[in-house]
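Encoded as structure tokens, the structure appears first; notes follow it.
Every protein chain but one is kept in place in this view of the complex.
Order of writing sets the labels: A, B and C. Residues in every chain begin at 1.
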Amino acid sequence: MYIAIVIVGLVAITLILHFASPWWLTPLASNWSSIDTTIEISFWITGVVFVAVNLFLAWCVWRYRHNKDRRSHYEPENKKLEIWLTALTTLGVIAMLTPGLIVWGQVVHVPDDAMEVEAIGQQWQWTFRFPGDDGVLGAANARFVSTDNRFGLDPSDVNGADDILIEHHRLHLPVDQPVKLVLRSNDVLHNFAVPQFRVKMDLVPGTQTYQWFTPTRLGSFDVLCEELCGLAHYTMKGQVQVETNQDFQNWLATYPTFAEVQSGNEVDLAAGETQYQACAGCHGADGRGNDALNTPNLTRLDRRYMARQLRHYREGIRGTEREDTPGQTMVSIAQSTDVDSEADLLAYIASLDPVDVEGTLQGDTSNGQRLYGACAACHGTLAEGKELLSAPALAGQSDLYLKRQLEHFSMGWRGKHPQDQFGTQMRLMTSTIHSPERLRDLLAYIATL
Amino acid sequence: MTHIAIADQEPELHHPRTFIGKYIWSQDHKVIAIQYACTAIFVGLIALLLSVVMRLQLGFPDQFDFINPNMYLQFVTMHGMIMVIYLLTALLLGGFGNYLIPLMVGTRDMVFPYLNMLSYWFYFLSVLVLLASFFVPGGPTGAGWTLYPPQSILEGTPGSGMGIVLMLVSLAIFIIAFTMGGLNYVSTILQARTRGMTLMRMPLTIWGIFTATILGLFAFPALLVSAIMMLFDTLLGTSFFMPAIVSLGEATDYEGGSPILFQHLFWFFGHPEVYIVALPAFGMVSDVLSVHARKNIFGYRMMVWAIVFIGGLSFVVWAHHMYVSGMNPYFGFFFATTTLIIAVPTAIKVYNWVLTLWQGNIHLTVPMLFAIGFIFTFTHGGLSGLFLGNVVIDLPLSDTFFVVAHFHMVMGVSPIMVLFAAIYHWFPLVTGKQLNTRLGMIHFWGTFLGTYAIYLPMHYIGFLGVPRRYYALGDTSFIPDSAHALNANITIAAIIVALFQLIFIFNLFWTVKREPKSRINPWGAASLEWHTPDVPPRHGNWGKELPTVHRWAYDYSVPGVVEDFIPQHMADSEVVYEPGFDRTSSGREPT
Amino acid sequence: MTELNSRPKGYWQHMIVDWSADKEAFKVNWGKVMMWVFLVSDTFIFSLFLIGYMNVRISASEAWPLTSEVFALVVGGEHIPLLLIAIMTFILITSSGTMAMAVNTAYQGNKTATFWLMVATAVLGASFVGMQAFEWTKLIVEEGVRPWGNPMGAAQFGSTFFMITGFHGLHVTGGVIYLTIVATKVKLGHYDKKGYQIVEITGLYWHFVDLVWVFIFAFFYLW
Partner (left out) sequence: MSADTQGQQHPLGLYFKVWGLLFVLSAMSYMVDYLQFQGLLRWSLILIFMFLKAGLILSVFMHFAWEPITLRIALLTPTLAIPVFIAFMAIEGSYTLNSRLMFLAG
């Protein structure tokens, strides 16, 4: 008895939830309105079937509930009824499938005027590549990947030389321009999904995959990795910024070609040394940092990391919090350093002898070791840092500095800016530390490495 | 030597004397069934516990320090794997298959009892190996139950060392166990039926189990092959599934393999697997509905053909799990079409279940409630499957919580509802006692309403675009805050549902200890298993003489007959008609 | 019993009669049915191995080693391609023949002949495995083929080779043990009461192993 009423109730609740709730597909921002239409069609067909079948079910349960004085009707089968139902269902299936297949035909077929862009996935970051003037992406293979050739382009392929490398998780695209997004992975499976565009495709190491769409709305959209790719899968996010063609061209012009990246610049160590005098006051002449002044050990940091951080300070991505005094200091310093000769400075710092700063924090190192398990994937089991993964070394770093940074991450003082890809990841990762005790254990363990 | 059918052979049974022979190394299909069931329910409860821990993290991110991203992935993986393989497959086929096949087709035991016993012990071993992976360095694998390489065997995924090796070994052992059991089920059903038991007189339960077993025998090889290849990749450094890779900044020696190959192999197994757990449930629920509605199952022959057809089709739809995997995109046309075609035979089954209730005389007993709940949840889950099957719709929905909601509705709720229905239904046969009805009612309402409260909203979380296998969502620009509140509510519902299962477990023990013996055949079922000389049936099942079957299993409420059901083994001459009833007009089984 | 049904005429009628029979669907011993079903399942295993091999071979961008050279034997200074493989093929076929005769003699009740034919089959099988061991050794030691790589080309060559022939070799080894057990029991007269279907069932398994070799020979060595 109740069950009949409950089923009617559940059907009602389902319908109410569907029509009254705010939860539905995010507003579309690409040409794929036909996908939404197909969903709509499927929704109506299945919705009608759902309501009809279950209301009939409830009615049967109610109408034919047990009654001592009645017997069931004996009817093994009813050919006509069954054939009718089968035919109707087949019709329903055809009605759903036909638009689906037609739209899939469009999905598979890339229009000729599509602009080609490559998205490269790697645990757990996104980078992008444009084909450059020749309009052809050079061949690439994971075999070629090294710290000097992070995209793994084939150096012998002439088509690759003018490819523009975007070493950043933010992709800009011109509005209303069809894009063929070529997908490549250097390590494991990933997936490039933008919910607003309704696109999604796996990146498969060892082959190349693709998808296409036309962004139709200006704005910034999240790229999510939706194929389990290991521990930090959930932190692997990127962005697509859709803008006018002019803005797009300006943006693209700021990135180097493969050839430029390969040739590298001559550095002037002596000039770097002079520049460093400004830093030496706080970071020490040997670069070992100074806990009293809250400065980190620079000798253990790699050049790319430092360059990125300076840029972040300069562009208001790091150190923006008023109460973050050391950060605020660095902001003004970074703004006063000369961007063009920064390479000299960083080369000089990199040439300093690495120094290890002794740990000062006490804690349960075996618990710390357990916690460090998650960090090891990127920072290395010896906390030596991995330049290819953009993860700085932690060993030998001042533990008070590390502590402060981890606290900043968890408070949102650092890593909150959408442009700060790795900061965002660190924010997600530090949220698993949970307590000051565990933080201390972790740092005490890192200090032993 | 003339060939003699098993049903006509002299019985030769060696009754075990010792306790060990009777209950541990037993070759009696009923004891083996109970061993299977207990082990499966035990690991199932572990998987349930894992799901609660996962839900806590999803509902209340970062509130609990006993879970971290590593453990989250490990729990998801083990939860999924245990539920699908070690709980559902084992319980439906190893448990119910073992118990019901010989009783329902009227034989004394499986054709090869010794192999049947081995089957259980191999299953037991596979469970031990599986559980052992929780205690090895690095913990169990966290690659998702799909175990996709390359990540599953590379640093950066939890349990990529010992964890994945033990997982694969455990699966291989499970497959051996399944094959030994499955050969028995198939041969018994084909070759050892009793006199008068034609295939078209078998209860649908047997049809479901039979087809599922066949699917298993031909689908598990794909899992075995991919497991062996992956073991080679991880232990010997071969490159079946591994192309050139820079793993976490280190170059590896792998070269030239194809990750997509694994996905094809896995889903060539994986899709039939989901029907392996669905078909026995379809069969059992048909019987439960028919018995408790006191009405024959509607359209028996269509039901049989639908089962067989679904089974056959399930081998040509596998790549609907791979629409966005980067396979050749033109495959999408073929697989979308085959996938949606499956909806037709499945729809027939749904209609026939409802039509069985139509014009019936429905007893709302606990098993019946679960069966009706099943129709509702399965319809919902199946219809959401049609979204995913229609390749373009899968584009926005794949790998989101919509998929999670779909397969829980259709697999995590529906077959589980049938299992409960089946346990409540057959408990009086297995133990001679009827499970406490009041506790059963509470359990039903908690489970039915609770699971719908979990999975209905989950579809919408998926529509919003929340990806699956995410430890935490972090900040996104497109997900409203209300989604987080929704997640919290889902978690609360999940915890409540889990607590309701305790009532069920309590009920099991309570009934065995405290309840009085029930009537024999309390539901008035017509199929053979309820008509053994002893209840619970003893070793050998049938005493001296095998029963002879005279009719199908669904002669309920036959017009003119005094009783409201005619047992399968009752000859026409024994049926008592109401005085003055014209026999020639009475109903007949469809043949 | 089904003697009520007059002999069915034609395939179609036969099918209908069998499928609608009670007791059993096939008028054969259940053990044989079980073995057949197992063999179909095993067919899937080997097919999937071979399909996996096909897929990695098709998608390999590196050259596939030339099998007729890799598996050549030098006899009297002469390079003879695939010689050992050919011999192995002949051995397996011979063993299939002896097995077929064992089945025949078993049904005639000639236990001694059955025993010796089965032993011959087992010995041939064992020598097959021995030659395979020789082939593996040669490949590993002389040609430098490893599961994870080889000097001649695509790494998957060694992987698939060791995996597929290894799995087949395990089947042969298992078969030899199975044959030995059944042969002994035949000799001891364990089946006098039950009948000699068991020999035929063993034979099915053995022929299947031969059958698989036909495919491996064609696809792996010749292709």
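Going forward, a contact is a pair of C-beta atoms (placed from the backbone, for glycine too) under 8 Å apart; a residue touches a chain by one contact, two chains touch by 3 or more.
Just so it is clear, the model here is predicted, and its values are computed rather than measured.
Although one chain is omitted from the display, it touches the following shown chains in the full assembly: A, B, C.
Residue A:G206 is the one among A:P76, A:G132, A:G206 or A:G319 that touches the chain not shown.
Taking the complete complex into account, B:F218 is the one of B:Y36, B:Y148, B:F218 or B:F232 that touches the chain left out.
Mapped onto subunit B, the interface with the missing chain covers residues 1-3, 214, 218, 258, 260-261, 264, 268, 315-316, 319, 327-328, 331.
Against the chain not shown here, subunit A presents residues 137, 139-141, 143-144, 154, 157, 182, 184, 206-209. Against the chain not shown here, subunit C presents residues 11, 14-15, 18-19, 25-28, 33, 36-37, 40, 43-44, 47-48, 51, 54-62, 68, 81-82, 86, 89-90, 93, 96-97, 99-101, 103-104, 106-108, 195-197, 200, 203-204, 207-208, 210-211, 214-215, 217-218, 221-223.
The rule we apply is simple: only the chains that are shown with their structure count from here on.
Judged by the touch criterion defined above, the protein chains link up one after another in an open path, with no loop closing it. Distance from the subunit A centre to the subunit B centre is 36 Å, each centre being the mean of its Cα atoms. Contacts with at least two other chains are made by residues 256-258 of subunit B. Residues of subunit A in contact with at least two other chains: none.
Contact residues on subunit C toward subunit B in their complex (touch as defined above): 1, 19-31, 33-34, 37-38, 40-42, 44-45, 48-49, 52, 55-56, 59-62, 147-149, 154-156, 158-160, 163, 167, 195. Put simply, subunit A touches subunit B in their complex at residues 1, 3, 6-7, 10, 13-14, 17, 21-26, 32, 34-35, 38-39, 42, 46, 49-50, 53-54, 56-57, 60-61, 64-67, 70-78, 81-82, 85-86, 89-90, 93, 96-97, 100-101, 103-105, 107-108, 122-123, 141-143, 145, 152, 183, 186-189, 191, 193, 195-196, 198-207, 209, 220-222, 224-235, 237, 371, 373-374, 377-378, 386-389, 424, 427-429, 431-432, 434-435, 438. Across the interface of their complex, subunit A is touched by residues 61-62, 65, 68-70, 73, 142-144, 148, 150-151, 154-158, 243-249, 251, 256-260, 293-296, 298-302, 324-326, 329-330, 332-333, 336-337, 340-341, 343-344, 347-348, 350-352, 354-355, 357-364, 369, 372-373, 375-376, 379-380, 383-384, 386-387, 390-393, 395-396, 398-400, 448-449, 452, 456-457, 460-461, 463-465, 467-478, 480, 482-483, 486, 554, 556-559, 564, 587-590 of subunit B.
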